[in-house]
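Right, one structure below, let's go through it.
A protein chain is absent from this complex, but the other protein chains hold their places.
A and B label the chains in the order they appear, each numbered from 1.
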Amino acid sequence: MSLLELEDVTASYGFAPVLHGVSFHLGVNDAAGILGANGAGKTTTLRAISGMVPATGRIRFDGTDILGMSPDKIARMGIAHVPEGRGTLGDLTVRDNLRVGAYTRRDRKGVAEDIDYCLELFPNLQRRIGSNASALSGGEQQMLAVARAFMAKPRVILLDEASLGLAPSTARRVYDAIRRLRSEAGVSMVVVEQNAALAFSVVSHAIVLETGRISIEGSKEKLMGMDEVRRAYLGG
Amino acid sequence: MKIFLARPAVRIAIAAAFMVLFVVAPLVSTPFLNYQFSMIAVFAVALLGLNVVMGYAGQVSLGQSAFLGLGAYIAAYGVSHDWPISVVFVLSCVIPAAVGMLVALAAARLRGLALAMVTISLPIIGVPLAKRFPEFTGGSQGTTVSWLNAPGWSGLADDQWRYYVVFVIAAVLFVLGRNLVRGRIGRAFAIVKSNEAVALSMGISPYRYKVLAFTIASLFGGAAGFLYVAIVQYTSPETLSFATSINLVAAMVIGGSASILGTILGAAYYIVVPVLAGQVDSTRTALISGALLLAVLFLLPHGLVSLPRRIVQLVNGIRRRGRSTVIDPPGDNTARGTAVEPESQEQTQ
Partner (left out) sequence: MAYFIQLVVEGFATGSIYGALALAIVLVKRATGLVNFAQGAMAVLATFVAFGLTQAGVPLILAMAVAFAFAFAFGAGVERFVVRRFEGGDPDTAVVATIGLLVFITGVAALIWGYEPRQFPSLFPLQSIDIFGVFVSVRSLGTIIVLVVVMVLLQTLFRLTKLGLAMRAVADNPQSAALSGLPVSRLLMVGWGLAAILGTVAGVLVAPQLFISPGMLDFALVYALAAAILGGLDSPIGAVVAAWFIGVVENLAAAYIDVIGNDLKIIVPFLAMLIILIVRPEGLFGRKVVVRV
């Protein structure tokens, strides 16, 4: 059974619809990508899932209808969204950000172990553990945001443009860590990216959005083999 | 409907109708009603000043009562010392304007609440000062004056004569104010209000325009003080008080900020509601006023002036079942932070 199911989802900000009938499936322990240019509706898709934007259609998580639930309720069901702009809690320290990520958990020992795991995964964070998050560089904030999402021990992590604004080497490091998380923690992921190469380093299949509609979808091999995709999103 | 109202013939007809109303009204109504109408005019001027600085230019001012009171005291002092009335009027406008300008010069660089606090200090400092110097202000008792009596040749009663004087002055001030906010200065205010950085980049100095806004507001406040003494024939530290300032701000928002018609509606609210509430049950004035204020804010966040627009929206919403096109009132989010902006192009860091 699918872990996450979107059926004919339409979403809008105000009057103009941004998504037009998008359908999408994510299996258990699966990683899928959503690709497309700026303004195609990728971020909106994630926001529709996490409840940040009103939508119509059907969104099911583990069999339960989550369309219309408040964002915090959806998060408590096991969906962790790393938003565009990272959403770091700037006034709180790195450690406190991670503690906030684990807010819904009750296992103190598990939380402490997971904090150690995150710091090992992202050594930069270990070095800055006591600093306020706003003092971190863009790359470090991105790592913190991913770590914080992981701290919730979610079933699905939604990653919104994790490479945005980062130098290529930093972006690669972030995705190396994301790959490790995938394999070691077995958490499913939806990866939104403009940079398809980075996305495909983690996901096994993807959809491509164009002005709110799915234009192409398929496995990684199929998409990487297509000329249009290569030219538009992989730099030829 | 809008197109109908925009036609010049219609507008002139409406304006003429109101003119006739204004001119004829005092002749046929009671002194009590004339008093109320005149008071509406007085506070409309005060509110216009407040609207200029707060509604149009976006700077919080919780001290408008200080200028109202100052203008009133100047008027009372001048009149009881038999100064020519035109001189008194000019001083009632100019001295508060000067004070306002000085305060603004010092404080206009402050933001938000810090600026609000400075404006709060004005009535706070003003009231004890007024009580302390009875030679000028009559102390806590206030000063009573007797002036602006109807001249023999007019054949009018005192309240009617004063009504006309006040209305003429108020009308002139309103026309001046209206032209100001619709002109170049008003547009500059709007830009400063929405985004100061953008204003700077356009060569508009936010600081200068804020000082200008405060000066204008204080001028109108002082003028309103003069008009106040004309009608009430008395002033006291009460006029200066912080409570008055707060009520003025509330009236402005209820009437509709950044709107000329809203100013007049706000003044009507300011005068009429306490009278009505007092008549229902004088011990419950506060309760009713507060409840009314909250009700207006909930149902008509843009003020009474938006009532026609809101009714149209509601009617359209009912007619158009399904997706309604009602524009959300400000702050109409279910919980802070669920409002989202469309996919942004931001490149952070």
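Keep in mind that, in the parts below, a residue touches a chain if its C-beta (ideal position, glycine included) is under 8 Å from a C-beta of that chain, and two chains touch if they have at least 3 such contacts.
Because the structure is predicted, anything quoted here is derived from the model rather than measured.
The chain omitted from view is touched by exactly one of B:Val87, B:Ile125 or B:Met202, namely B:Ile125. Looking at B:Met19, B:Val87, B:Val168 or B:Val198, the residue that reaches the missing chain in the full complex is B:Val198.
Only one of A:Ala75, A:Val156 or A:Ala171 touches the absent chain when the whole complex is considered: A:Ala75.
For the chain missing from the display, the contacting residue among B:Ala250, B:Ala267 or B:Val305 is B:Ala250, taking the whole complex into account. Seen across the whole complex, the unshown chain contacts chain A at 50, 52, 70-72, 75-76, 80-81, 83, 87-92, 96, 99-101, 103-104, 148-149, 152. Considering the complete assembly, chain B touches the hidden chain via residues 54, 60, 106-107, 109-114, 116-118, 120-121, 124-125, 128-129, 131-132, 195-198, 242, 246, 249-250, 253-254, 257, 283-291, 293-294, 297-298, 301, 329-340.
Rule of thumb we're sticking to: only the chains that are shown with their structure count from here on.
The mean-CA centres of chain A and chain B are about 51 angstrom from one another, to the nearest whole unit.
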